[in-house]
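Below: the structure, in C-alpha cells.
A single protein chain has been omitted from the complex, and every remaining protein chain is retained in its original position.
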Amino acid sequence: MKTTLFKWLDSDVGHSFRSSPAALFAAAIALVCGLAALFAPWVAPHNPFDLATLDLNNARLPPAWYPEGQWTFLLGTDDQGRDILSALIYGARISLFVGLVSVLLSVLLGVTLGLLAGYLGGWVDALLMRLCDVMLSFPAILIALLIAGIGHTLFPNAHEALAFGVLIAAITLTGWVQYARTVRGSTLVERQKEYVQAARVIGVSSLAIMRRHVLPNVLGPVLVLATIQVATAIITEATLSFLGVGAPPTSPSLGTLIRIGNDYLFSGEWWITIFPGLVLVLIALSVNLLGDWLRDALNPRLR
Amino acid sequence: MLAFILRRLLQAVLVMVTVAFIAFMLFQFVGDPVSQILGQDATAEQVAEVRAALGLDRPVWVQFGHFLYNAVQGEFGMSLRQGTPVATLIAERFPATLELALVAAALALLVGIPLGVYTALRRGSALSQVFMTLSLLGVSLPTFLIGIVLILIFSVQLGWFPSFGRGEVVHLGGWTTGLLTLQGWHHLVLPAITLAIFQLTLIMRLVRAEMLEVLRTDYIKFARARGLSDRAVHFGHALKNTLVPVMTITGLQLGGLIAFAIITETVFQWPGMGLLFIQAVTFADIPVMAAYLCLIALIFVVINLIVDLLYFVVDPRLRVDHASGH
Partner (left out) sequence: MSLLQVQNLVVEFPSRHGTLRALDQLSFEIAPGEILGVVGESGAGKSLTGAAIIGLLEPPGRIASGQIWLEGERIDNLPPAQMRRVRGRRIGAIFQDPLTSLNPLYSIGRQLIETITTHLPLTHAQARQRAIELLQETGIPAAQERIDHYPHQFSGGMRQRVVIALALAAEPKLIVADEPTTALDVSIQAQIINLLKSVCKKHGAAVMLITHDMGVIAETCDRVAVMYAGRIAEIGPVRDVIHAAAHPYTQGLMSCIPDIEVERQHLHQIDGAMPRLNAIPSGCAFNPRCPQVLARCHHERPELMPAVTTEAACWLTANAGATPSFEAQP
C-alpha cells in the first residue's frame, strides 16, 4: 500500500500534483473540511441541534474578536443562540454528504446507461441519445429546481429521509447525462476494435468485455467530470436549500444557514450568513481546483 | 436540411406534450379542487355536481386534452394564492425577468468574450493568471451568495445601490420597462451583475478553451507558415473559428439565464416570473407552477431550435450541399 502511494507520487500525475501549489492547497482544504465534517460530533464545540443547550441570552452574539463576543462562540451565534461554528461543521457535513452521494449515483446511473447504449446500439442507443439531447437542452439547475419544487409541493410535511431523497434525486437526475454520453462514445469506439470482435468470437461475454476493456478507458475522463460535478452538486444543493426546497429545516445544510442569516443582513448581524457562505465557497473552490488539476494531469496531449 | 428541421420540430412538440403532461399530473396529485370550492362538509350530491361541472368525472386522457387545449391558449385558471388569472400574473411579471436576463446576457458577452480571447492569446501572462483564478472563483460562487455579498457591500455598507425591487417603471402598452428611467437602471445594476457573473465565467472559459484548441490546428499552423501577421492569424482566422461553435453553445447558456433568474429574483425580490414560481412552490399554488413549467419549456424549446438553425447559417460546411466539384 505504501509502495503504491510512493509509486503514484513519483509518476507523472503524482509529480504534477506535488509541483502544483493550487492542487496541494485544494487537497489540504478538502481534506480538512472532509475530516471535520465526518467527525462533526467530536470536532464541533457545541451541538446546535440540542435544544436543551440553547439559551436565548446567547442570541445574536458577534464573533469572538468583537468586544461583545465570547470565545466559546468563536464565530458568533444566530437568532436562537446556536453556535455558528458548530452549525457550520454540521452544515458542511450535510452539504458534503448530499454532494458526494448525488455524484456517486449520477456516475453509476450514467455509466451504466452509457455502456448499455453503446454496446447494445439500435433503438436503445437512439432512445438514450434523444433523452440526453432533451435533458441537455434545459439547464441543470432548472431541472433540479423543478424536481425539488414539485417534490416540495407534493410532500409538504415530508420527514427527513424523504426530503433528502427528493433532494438527492433532483441533483442525480440532472448530472448523469454527461457520463452517459462519454461512456457511450468510448464504448462505441471500443466495440469496433478488433480485439473486442476477437473476444466475442471466442465467447467472452459482453459484460466481461465491457467491464475489462471499456471501463478502464473511460475511468480518466469520468473521474475528472465527477470531481468537477461534486462542486456543482454542492452548489446546487446550497441553492435549493437557500430557496427553501432543499434540505429540511431540521437538518440545515450550509445553504439553509445562509438563508436563515439572510434575514439579518440589514440589522447588521452579517456573520450568520457570511461564515456559512465562506465555507461553502472554500469547499467548492478546492474541489474545482482539484478537478481542474486532475483534468490537466490526465490529459495526454499536455504531457 | 429540411428533414433535420422537421425532426427537431417533432422532438420539440414531444417535449412540450411531455412537460404539459407533467404539469397536468400536478393537478391530479395535489389538493382537491372540489373541497376547495365546497369546503369540508359537502353532501355527496354537491360533490358529484361540482365534479361534473369541472369535468373531473371524465377519463384522464379527455381531461388532459382539455388541459392541452386550454394551455395552448394560455389559459391556466386562477392562482390559488392571489385569486387572479394565472395568465395575467405571468404577463405582468414577464417583462421584469426578460429585461433582467437581457441586460445580464449583454454584460456576460461583452466582458466574457474579450476576456476569453485575451487569456488564450496571452496565455502565460500575470494578468491572464489573475483572470483564470478569478474565473475559478466565479464558478465556485453560488449565484445567491454573490447577490448576498453584493447587497452587503453595496447596499448595507455603502448604500450605493438599492437592494430590492425594480424602481420606477414605464408602461408601454402591455409592457412595463425599467430601462427608460434612471431609477430603473439603478435597481438593475446589482441583480444584473449577480446574474451575469456565472455566465460570464463560463463564456470566458469556453472561449479560452476553444481558442486554444483552434490555435493548435493545422490550418493555423499553415497560416503562420504562409507568413500571415499575428493579427491576421489571431483575429482573422482563429477568432472566427472560435466564435462559431462558441456562439451556438452560448445561445444555450443564455437560456440558462432565465433559470438562474429564479435565484437572483429571490435574493433581490425582483418582481419577475422566477420569484413568482418560488412563491408558488412554497404556497403550493399549482396553477401558477403548471403555467410556469409550460412556459419555461416553451422558451427553451424555442431557444434550442434557434440555436440549431444558427449552426446552418454560420458553418458553410453544413450550408452548401456536396454536389459541386470534385
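The first chain written gets the first letter, and so on, giving A and B; residue counts start at 1 in each chain.
Just so it is clear, contacts are C-beta pairs under 8 Å (C-beta built on N, C-alpha and C of every residue); 3 or more make two chains touch, one makes a residue touch a chain.
Just so it is clear, the model here is predicted, and its values are computed rather than measured.
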In the complete complex, the chain left out here touches which of the visible ones?
B
Among B:175, B:219, B:235 or B:312, which residue is in touch with the absent chain?
B:219
Kindly note down the residues of chain B that lie in touch with the hidden chain.
217-219, 221-230, 232, 236-237, 240-241, 244, 315-317, 320, 322, 324-326
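Basically, only the chains that are shown with their structure count from here on.
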Which residues, counting only chain A, touch chain B once they are in their complex?
130, 133-134, 137-139, 141-142, 145-146, 149-150, 152-154, 156, 231, 235, 238-239, 242-245, 255, 258, 262, 265-266, 268, 270, 273-274, 277, 280-281, 284-285, 288-289, 292
Okay, in this complex, where on chain B does chain A touch?
11, 15, 22, 26, 29-30, 136-137, 139-145, 148-149, 151-152, 156, 252-253, 255-256, 258-260, 262-263, 266-267, 277-278, 281-282, 284, 286, 289, 293, 296-297, 300-301, 303-304
